[in-house]
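Notes for the one structure printed next.
One protein chain omitted, others in place.
Right after this comes chain A.
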Amino acid sequence: MAFHGDLNLEATELRLGLPGTGDHERRTPPVGVGVTKNNKRGLPELEDGHREESTRTTKTQVVGWPPVRSYRKNCLQPKKTESESGGGVYVKVSMDGVPYLRKIDLKLYKEYPQLLKDLEEMFKLKGGEYSEREGYSRSEFMPAYEDKDGDWMLVGDVPWNMFVTSCKRLRIMKGSEL
């Protein structure tokens, strides 16, 4: 699209996302059956795009219908979309003594050292060394993760891919508890 930079096309695109999400201020008006708005001005290209999308997403595209508040919809959706999306594997990371948690996308890493380095940076730690043979060496802080069975495991023991698929959340433990 030649005009991409100027025209803020994103604001008028139809999405399957929840209306009102994202920080664009313009919204598409509701599309009601039998009560269509005719005063759409738009680029010819855009309207074609609209038509295609609207045939795919007819009934679910109405803004604010059914009348369920976004907060409620968002609370109950996550389980579905996480499994459907080909996107990231986001896990919470907590650290002992720090009141707030972080979230990281495990898909962004290919191996343990990368992950560990990022964790160190994120929480400003001095960590240990990771070696493939010996796993993660001890230091003041030890990264652990909760696996699918609910057990807490030390990071680094299993092959990376297995770790990514089984890791539910991460925790950086303080040395004193080890």
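Quick note on the criterion: contacts are C-beta pairs under 8 Å (C-beta built on N, C-alpha and C of every residue); 3 or more make two chains touch, one makes a residue touch a chain; residues count from 1.
Going forward, contacts and distances are computed from a predicted model.
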Omitted chain (choose from "AP complex subunit beta", "Transport inhibitor response 1-like protein", "Integrator complex subunit 11" or "AP-4 complex subunit sigma-1") - UniProt protein name: "Transport inhibitor response 1-like protein"
Hidden partner chain, residues of chain A it touches: 19-20, 25-30, 32-35, 37-39, 59-60, 62-73, 75-76, 79, 94, 96, 99-101, 144, 146, 150, 152, 171, 173
